[in-house]
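The next block holds one structure in the form of structure tokens; read it before the comments.
One chain of protein is taken out of this complex; the other chains stay put.
In order of appearance the chains are A and B, and numbering begins at 1 in each one.
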Amino acid sequence: MEAVGAEALVPAGEPDRLVTGCFAADLMSDVLAFAQPGCLLITGLAKDQAVRSAAIKNLAAVLVVGGKEVDHEMIEAAQEEGVPLYRTGLSKYEACGVLMQAGYPPCGAPALRGQEAARGC
Amino acid sequence: MAQSNELTLAEVAQRLDARAVAAADRLYVAVAGGLVSDLLSYVMANGRPGQVWITIQTHPNIVAVATLARLAGVLIASGFQPNQTTIARADEEGIPILVSPDPAFVLAGKLWEMGVR
Partner (left out) sequence: MGDKPLAHLEYPVLGRAYFLGGRASTSLRRALLQAGVEEDVLQRVCVACYEAEMNVVLHARTGYMSVDVWPDRVEVCVTDHGPGIEDVELAMQPGYSTASEEARSLGFGAGMGLPNIRQHADELAIESKVGEGVRLVMTFWRGGRRDGSEQ
């Protein structure tokens, strides 16, 4: 999380979880359908729903971008669900760029391709 | 017209292996930065002229938002496909729409690496 200069709003417990990949999304249905366990959710959605989606998909952590204000409910949800919560002042675009450059892999990219057919709208 | 040090949407499309599905005659505009969001209201408020917008939204309203924010174009991620209404509206407004099977994180990461900042 240092790569993006993030502050820990709810720090990771011990032992720290390994981030297996990154997934950038604001739509929770997208997270629920396609994020893979262990990945980092990069989101502009500073609401407790983002934390709950992460808990359901067993994600490693949530990174709120754009320096958005994180309300009490979101922090409480993160504590309750045991989901580490971070915030960065970088935009989602910048955060993706910096994290990929730092060597973080995308999450579930191969799986996404296979499901392409089901995704048209 | 694009300056020599700036990438055009056409170059971006080629390097990302993205396909143009609307306003393909408007790809020779310079790309000035990127934006990743699936929240239309966020883009309305934060979009800057010349940016390429990465999203999984395919609703016709993306065209209106891109027009108002004077974005260079929309790049639809994760294999989502815009419907006919969205494409027709984009053609009308001259807003290029590109589609790619790659997820938003990958598209943003690659654009960033290309120097689109």
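Methods note: a contact is a pair of C-beta atoms (placed from the backbone, for glycine too) under 8 Å apart; a residue touches a chain by one contact, two chains touch by 3 or more.
Every value quoted in this text rests on a predicted model; they were computed, and no experiment measured them.
Engineer: For the chain that's been dropped from view, list the shown partners it touches.
Structural biologist: The omitted chain makes contact with A, B across the full complex.
Engineer: Out of B:Ala24, B:Leu39 or B:Met114, which is the one that touches the chain we can't see?
Structural biologist: B:Leu39
Engineer: Spell out the interface residues on chain B facing the chain that's missing from view.
Structural biologist: 38-41, 57-59, 83
Engineer: Touching residues of chain A against the unshown chain: what are they?
Structural biologist: With respect to the unshown chain, the touching residues of chain A are 26-33, 37, 43, 45, 47-50, 52-53, 55-58, 73, 80-81, 117-121.
Just so it is clear, only the chains that are shown with their structure count from here on.
Engineer: If we count contacts the way the header does, which residues on chain B are in touch with chain A in the complex?
Structural biologist: Within the complex, chain B contacts chain A at residues 33-39, 42, 46, 54, 56-58, 78-81, 83, 101-106, 108-113, 117.
Engineer: Would you mind writing out the residues of chain A in touch with chain B in their complex?
Structural biologist: Per the touch definition, chain A meets chain B at residues 22-27, 30, 34, 42, 44-45, 66, 91-94, 96-101, 106-109, 112-113, 115-116, 119-121.
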